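This is the structure I have questions about; it appears just below.
Removed from the display is one protein chain of the complex; every other protein chain stays in position.
Chains here go by letter, A and B, matching the order in which they are written, and residues are numbered from 1 within each.
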Amino acid sequence: MNANALVTRVRGQIPLLVTSVLLVSMFTVGSAQYDGFFSGQVLLNLLIDNAFLLVVAVGMTFVVLTGGIDLSVGAVVALSTMVSAWLVERHGWPPLLVIPLVLLMGTAAGWVMGWVIHTFEIQPFIVTLAGMFLARGLCYTISIESISITDPSYTAMAQTRIPLGDLFVSPSVVIALLVVAAGFVVLHYTRLGRNVYAIGGSEHSALLMGLRVGRTRTTVYAISGFCSALGGVLLTFYMLSGYGLHAVGLELDAIAAVVIGGTLLTGGSGYLLGTVLGVLVLGLIQTVISFQGTLSSWWTRIVIGGLLFVFIVLQRLITVRRR
Amino acid sequence: MRQQPVLEVRGIRKEFPGVVALDGVDFRLFPGEVHALMGENGAGKSTLIKVLTGVYPADGGEVVLAGQRVRFAGPLQAQQAGISTVYQEVNLCPNLSVAENIFIGREPRRLGLIDWAEMRRRAAELVRTMELDIDVTAPLDNYSIAIQQLVAIVRAVDASARVLILDEPTSSLDREEVSRLFTVMRRLRDQGVAVLFVSHFLDQIYEICDRMTVLRNGRLEGEYLTSELNQVELVSRMIGAELAGLDQLAGGKRRERSAPTGDRAFLRAQGLARKGAVEPYDLAIRPGEVVGLAGLLGSGRTEAARLLFGADHKDRGTVRIDDAETDLRSPRDAIGHGIAFCSENRKTEGLVGELTVRENIVLALQAARGWARPLSRTTQDKLALRWIRALDIRPGDPEALVRNLSGGNQQKVLLARWLITDPKLLILDEPTRGIDIGAKAEIQKLVADLAEKGMAVLFISAELEEVLRLSHRVGVLRDRRMVAQLRNDDALTPERVLATIASGAEQ
Partner (left out) sequence: MTTASTTARAKALTRYRLFWPAVVLAVLLLANLAFTSDFFAVHIKDGHLYGSTVDILHFGAPLILVSLGMTLVIATGGIDLSVGSTVAIAGALACLHISEAADPASPGTVFGAIGIALGTAVLLGVANGVLVARLGVQPIIATLILMVAGRGVAQLITDGQIITVTSEPYKLIGGGYWLAMPFAILLSGLVALLTALLTRSTALGLLLESVGGNPVASRLVGIRAMRLVGLVYVFSALCAAVAGLMVSSNVSAADGNNAGLWIELDAILAVVIGGTSLNGGRFSIGGTVLGALIIQTLSTTVYTIGIPPETTLVFKAFVVITVCLIQSPNFRAEVARRGAGRRSVDRPRPATTTNREVGA
């Protein structure tokens, strides 16, 4: 490999490097600044509090890698919490039946959106926008109010702590990490995953190389739908309720996590590991702000917006340089 | 006959609405040969390739691959049957590694998962057999277009290609890269692969090809051994006009025209160049003068003109307008200096399809005035109607959407757009391509009249007869170089222009 190639390759990793440095320095500064910040549990709490976001962001990574976008994720999460709470509480269905059903519903919703996007060549953002309206609206047709969940298996999931030495995580964290692992294997070791990257790199080329572009795209939105539904299930474990106003703006957090994690919004380049880092950065911002005490919660949004700005401009400069 | 052709096309016919793109074309490709497909714009080259690769279904005739009639439903089937294509724009994914680009869609797998180690090993092996020294794990866009093309060929050949179609692979390569590509092509030929090669560079054709098929206007002009057809004969067969009868075809004697006198050039370009587009050239155009640019497709005619309009940025050289050095950084600058440019791509670079004829006609003038100084609706209507009448644009409705007009009428709308800006220099890139005879004659007459009134015109056309009829001087381009500028006097014959194109030196 010549020096030039090395430079090019490193340049592609710049956003990921920046994110890692950001994460480490935020944690270091936090530890130096606040008592009780430097602890393993603070780190694990990041995962516990953001397990559902992590799962949703995994699905979003798939979509963004193809060069698409999915605005429906937050609404599908909310609908999943709502349907779960409604079926379990109002109709007494067993959770073991409800959860698979909810997952199937989310997957199907994603599949349909992917199919419409591909078949009729309508921009992803407008199709998933319609999906978002529909899912949120359906929440309210079930109930305007929040439905709290008292089912013992849900409360058990909410309260179980899986010990890790002196520390602990929740079952949701384990599930989320499994999803990340599965996502990683699919993206890097299956033809589906490689097709995702190929479509993001050049859809036209992918078609001419004989790859199944339509099927891949539909599958990707189905995966995002599945992840949103699973995120919704994890959120019911966390909130113990179903509500149409759950996860408002989650799509923005998920997109922010993906972008901060170094995935190009134009598709074709990025890693799931980056998305995990992105989610941790978002979580850490919240943690720092809550430790600070004097800073109000809206600073989270401002900081996320600022980070988005930096990363998007960075991406733009990198891709322009490459041409 | 040495052996059976691996690919044979008999009496193929393909029609598009209003055009017969291929009219009973025969074509043979033998294993172990490099075969050139030659022809100018509209000859049917790309249509033939698209029929061969299953992009278009043929309307008639048959395609026989290795003795069997075939009918492909799409590029994928053609590939599976052994016909692979490498295009000018490399159709690979720049973000993936070299190894992946070779194997994607057919990656080696173990237990259902991609076996990366095996894939890398095999890719490295394949790349070595092509004598390429590259890292197969690096992303493709680390490498030059030339290497990317070779990778595309590796992919095509490894997918067991019997027929390899190379569609203008050399357009953006430098000399060294071309010779590298040729080495690979020769090796494949020696292995028995049939290579179909399309290029606009005559030297390359004569260097690498064994035989060639020439198409013209959708018909087969002939199949020749490269060694038996010299360049002049080839060019005249491609351009097609019976040399002796050129003037008759043009509808009478070439107009007697006195070249404008005086040395004052409106525009003078010196050493103007852009890498990969056109090599340094000098050109001066006087008011009232029509300068023609002749040359084959891809010879750099359009590229040279785009530099004069600021549509592309020059790498070097200077432009002087009215004797003042001028930096044309954008079309807007050029328009400000009284230059107008009618692109050959009417649909993509010229008209705004969903706007009306009137709106398209006033667009350039309005853009020059800025949004705050609108042309009144009355003025717009008057202008539109005047030019619709003057150029006989049909339908004569200024409110018709421009995308619904025929090619000739669209061209006239484009002309009208620039004529109302009253330019000092009008650059016309293939203004008569794809339009009917009547409209063609009208446009030619218009150009002559405009020049007589003092407008400088740069007239680009693939049709020699047209260029010779209209121009005072003819710039000849070949392989991206301006090889000669010929005064269009009685001594200038079409044969001389052809010979200049073919030989690359003033004859």
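The rule is short, and it goes like this: contacts are C-beta pairs under 8 Å (C-beta built on N, C-alpha and C of every residue); 3 or more make two chains touch, one makes a residue touch a chain.
Being a predicted model, the structure only gives us computed values, none of them experimental.
Among the residues A:V173, A:A256 or A:V281, only A:A256 touches the chain that is left out of the figure. Among B:D141, B:E359, B:E442 or B:E465, the one in contact with the hidden chain is B:E359.
Between the chain not shown and the residues B:I12, B:A123 or B:A400, the one that touches is B:A400. Listed by residue number, the positions of subunit B touching the unshown chain are 309, 311, 330-332, 334-336, 341, 343, 348-355, 359, 362-364, 366-375, 395, 397, 400, 417. The chain not shown here touches subunit A at positions 69, 116, 119-123, 125-127, 129-134, 136-141, 144, 244, 252, 255-256, 265-266, 296-306, 308-309, 312-313, 316, 320.
In this section, only the chains that are shown with their structure count from here on.
Subunit A and subunit B have centres, each the mean of its CA atoms, that are 47 Å apart. By the touch criterion stated above, subunit A contacts subunit B in their complex at residues 1, 4-5, 8-9, 12, 185, 188-191, 194-195, 197-198, 200-202, 204-206, 208-211, 268-269, 322. Looking at the complex, you find that subunit B touches subunit A at residues 75-76, 79, 87, 90-96, 100, 104-105, 107, 109, 112-114, 116, 135, 138-139, 141-142, 155.
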